[in-house]
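Missing here is one protein chain; the remaining ones are kept as they sit in the complex.
On to chain A.
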């Protein structure tokens, strides 16, 4: 019987091609608009380190100027999301967490040792510590992270992203090759596989949806090289410092380093915070940390929320798109009313020869499902097109954001079928209520 209804539905769609096309197109456009915005928003709100994000914490300290607060956020005093050099290195040396890492930034001219110096390009760099890779589950294609020893010595070793390795070494296994970074020779000890944590949560929110930086090397080596620049990251200072002099910055209250720890379990959070507070207390006794203490640790989700990495207007856009979808569905609903109304004679006839109201409802429900399914398939295609265009327009955002995974594709089709069925209920109800006698008399 179901097959019969589907055959009738196909015949009916063929019989009124324009009306059917309008219905399908209306649904498809609404579905596409909704799914484009939803996909971007959904991909932006993914867990960037699944299975681990509850155990990764960033540490924020109340080390700011006793005479003036750092800033006001949501009507309350707030503390920096960065750390001073002294605090980062003190905490790092303590190694109180299961793992900890300092994340810094720098930029310099970079080229392969074999390349002529004219081919060097200005490149954003990521000085950090060796734990960074295991803490963030970063996959390696060749080699491995540097060691604790390299961190302590500031060895001149570098890990390249897959893309950077393609740029510098045509994607070859480049272990042992040399890269000239800002005039210093670094030896390649690792090449990453594809790695795109979305959002890129571990630094500032402005970087959240761009590609990770392509060169990683020991933080200590950037210190040894006297590398410091405030132009590709944030540095906030109080108490008058000469930013040209790295030694002065190291001793200052300038905040610029991100500090992340991995705990063995999320439950150890309070214990770790107690340690941070006691560290702050020690510093207070030494004359620092004179403001009211608001030290805190934030896990990945909390920091993403706090940092407003997922923009609120993104969510509003999804609601607007959903409202647009409803408008489309209402439109399609009125087309459906027209269509089913035009089938009054057929309904009357079928009722006369023995179809019950339920039979009629089933027949039209099948037709609605086919319309919804077609709308979903075309909507999916339109959404892909829309995402493609969005990816071009917002080329600074990572294109991974504009990619539907399988479950989103299924969601697209499911949403279309379900919403069409829902908005088809009333037209179907009306069609069932047609008095057979009234239709037959007029014929």
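One rule holds in what follows: a contact is a pair of C-beta atoms (placed from the backbone, for glycine too) under 8 Å apart; a residue touches a chain by one contact, two chains touch by 3 or more; residues count from 1.
One rule holds for everything that comes next: contacts and distances are computed from a predicted model.
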Undepicted complex member, UniProt protein name, chosen from "ABC transporter", "RsbT antagonist protein RsbS", "Ferredoxin" or "NADH-quinone oxidoreductase subunit D": "ABC transporter"
Selected residue (touches chain absent from view) among A:349, A:391 or A:409: A:349
Absent-chain contact - pick from A:357, A:388 or A:430: A:357
Chain A residues touching the omitted chain (full complex): 1, 4, 11-12, 14-15, 345-346, 349-359, 435-437, 440-441, 443
